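Right, one structure below, let's go through it.
One protein chain omitted, others in place.
What follows is subunit A.
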Amino acid sequence: MNITRRLITVGFAAVMAAGVAMPSFAADLIAIITPSHDNPFFKAEAVGAEAKAKELGYETLVLVHDDDANKQSQLIDTAIGRGAKAIILDNAGSEASIAAVQKAKDAGVPSFLIDREINATGVAVSQIVSNNYQGAQLGAEEFVRLMGEKGNYVELLGREADLNAGIRSKGYHDVIDEYPDMKMVAQQSANWSQTEGYSKMETILQANPDIQGVIAGNDTMAMGAIAALQAAGRKDVIVIGFDGSNDVRDSIKADGIKATVMQPAYAQAQLAVTQAHEYITTGKAPAEEKQLMDCVLITADNAGKLETFALAE
């Protein structure tokens, strides 16, 4: 059964390879699949994984699924067809991705998940999970502190279909709701988008001029919000982001956004490739499948050390 499957896979790979004129002496291939690189966070993941894979002597196949589970499924087929030795995946949904990862496993291609987790174990070899919840708690604690534990605030949510939008919001409220004098006057989704962050903030500000703070589910929305607030002459409003992008770092240095939370995108992508290499060469999986990567609070104190989702020592 296994042999048949392998033969089919190999045959398929050969056909694919012939189709794209792959040189026959090509090195082993690692597929790197993430959401769209429009968000610098996912770009950093892809760049980090690719750099480590090349360093270890692999060819790479870098693909984006645009948070579309169907597209992700096709890309997994492509990776299997191309004979990838491993897949590094920032997945397109904690439930929807289980079948895709299982499909790769059945075809003999191990998956190493980064950033987002899936609601199943034993399917991927490892899941290196960004601890969004812990990060959100850090951001919210700083937000509450800067607000003096009281005042009216706005929350900008990420895209509702995305698990991390919900996790971050839960983490925020887990902390903020312990302070009865913190009052949320508006909560809207700006879909992770800077332009939507700007337009939503403009509208909210007109209806609720008496706000002291804005907590955003990611950095791009925070960038939109701070631009709208500054355009309205509201430099007093405290804005907090999430991700640790260079844009927000620069805003913090310029006394715009007050804080963000850095997820180690680059490092965790590299760690996944290292684990994939170990697995390919020795068959050894990491001791624990799910590995939490904690986030770090970025404020004016340490913003100077931040570069492309990594903090210098």
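Heads up, the rule we're going with is that contacts are C-beta pairs under 8 Å (C-beta built on N, C-alpha and C of every residue); 3 or more make two chains touch, one makes a residue touch a chain; residues count from 1.
As a working rule, contacts and distances are computed from a predicted model.
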| item | value |
| --- | --- |
| Absent chain [UniProt protein name; select from "Heme exporter protein B", "YprB ribonuclease H-like domain-containing protein", "FAD-dependent oxidoreductase" or "Putative lipoprotein"] | "Putative lipoprotein" |
| Residue, one of A:Asp77, A:Glu141 or A:Glu278, that touches the chain absent here | A:Glu141 |
| Contact partner of the left-out chain, one of A:Thr60, A:Asn132, A:Asn191 or A:Thr260 | A:Asn132 |
| On subunit A, residues whose C-beta touches the chain left out of the figure | 94, 117, 119, 121, 128-129, 131-134, 137, 141, 144, 149, 167, 170-171, 174-175, 178-179, 264, 267, 286-294 |
